[in-house]
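Just below is one structure, and these are the notes that go with it.
The other protein chains are all here in position, but one chain of the complex has been omitted.
For chain A:
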Amino acid sequence: MGGYSDSEDWKDIVPIPQDDGSPNPLAAIAYTEEYSEAMSYLRAVMGIDEKSDRVLGLTEHIIQMNPAHYTVWLYRADILIELKKDLLQELEWLNTISLKNSKNFQIWHHRQVVMSHIPNIPSNERPFLARVFAKDAKNYHVWSYRQWLVRHFSLWDSELPYVESLLQSDVRNNSAWNHRWFIIFARHTDPEKHSIRNNNADSEVSPETIEKEIEYTKAAISTAPQNQSPWNYLRGILRKQRKGLVPMKAFAEQFADLEKEDEVRSSHALDFLADVYAEEQNKEQSAKALELLARRYDPIRKNYWDYRRSLLGLGQVGA
């Protein structure tokens, strides 16, 4: 880079150096000359709201030096839209940066803004996301973006096989379970109305779907019963079904039989059974499950288990 100050293309712009407020500012960054100069030109062109090819190039240059720079991303998105740039080409460029900086908020928001101006989902989009998830299958921002993508392009029906492949390779991937919930259940709820607290604004999920999900989840639990993700998912389904937890009692007891205290295979089964027994008004059994959790199988959460036990209205532990 010969620098902007030496360039014929930029000679009409008077750069605005950074105002640091004092000669001795706090949190002073060790800027490189290249970065400082580019930022001085950015301040200048943003000041006159210039949206042009050369500014697009400038934003690219700064992003390469500092991809966490939200201001530059937002300005770049404005330019792309205003100049009606080839957005598919933008995605191509974005792909290379995203793979290197996948944890950054700005990149995924930018992608969403760009994608919202593209009429149909590009064929490369989901293969690209698969590459990102191959590096980190729990990347929060990428999952949020994918959910937006699914809703925006109505991709509900083609998502399930991918989720299942992720769960196949790691049944503990909670992001994948959450995505499964999203495509099976949240699909039928209005994100502007639905809340867990009020359990309202739900349109019907068919009993067949609920049964199928219960079976899938039970199989997942059986492969690794100490995995909390499918237990949470199962409880979610059962709340939807509104038939309580008792129908799953025999299933849960496979992993935690209170008569065989030494052979508990899942603390989550114990937790589940504590609720089952409470639902059956069998407070002693419920308390026993909670005591086992507090004392032996999940003692880091002892205070919580004791609190749960206190809600049963029985006497003190061991009294």
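Convention: a contact is a pair of C-beta atoms (placed from the backbone, for glycine too) under 8 Å apart; a residue touches a chain by one contact, two chains touch by 3 or more; residues count from 1.
Just so we're on the same page, contacts and distances are computed from a predicted model.
*Asks:* Determine which name in "Ribosome biogenesis protein Rpf2p", "Prenyltransferase alpha-alpha toroid domain-containing protein", "GPI ethanolamine phosphate transferase 3" or "DNA-directed RNA polymerase subunit" the UniProt entry assigns to the undisplayed chain of the complex.
*Replies:* Checked against "Ribosome biogenesis protein Rpf2p", "Prenyltransferase alpha-alpha toroid domain-containing protein", "GPI ethanolamine phosphate transferase 3" or "DNA-directed RNA polymerase subunit": the hidden chain maps to "Prenyltransferase alpha-alpha toroid domain-containing protein".
*Asks:* By the contact definition given up top, give the residues of chain A that touch the hidden chain.
*Replies:* 16, 18-22, 24-32, 35, 39, 42-43, 46-47, 65-66, 68-71, 74-75, 77-78, 105, 109, 112-113, 137-138, 140, 143-144, 147, 169-175, 178, 181-182, 185-186, 189, 191-198, 223-229, 232-233, 235-236, 239, 262, 264-267, 271, 295-304, 307
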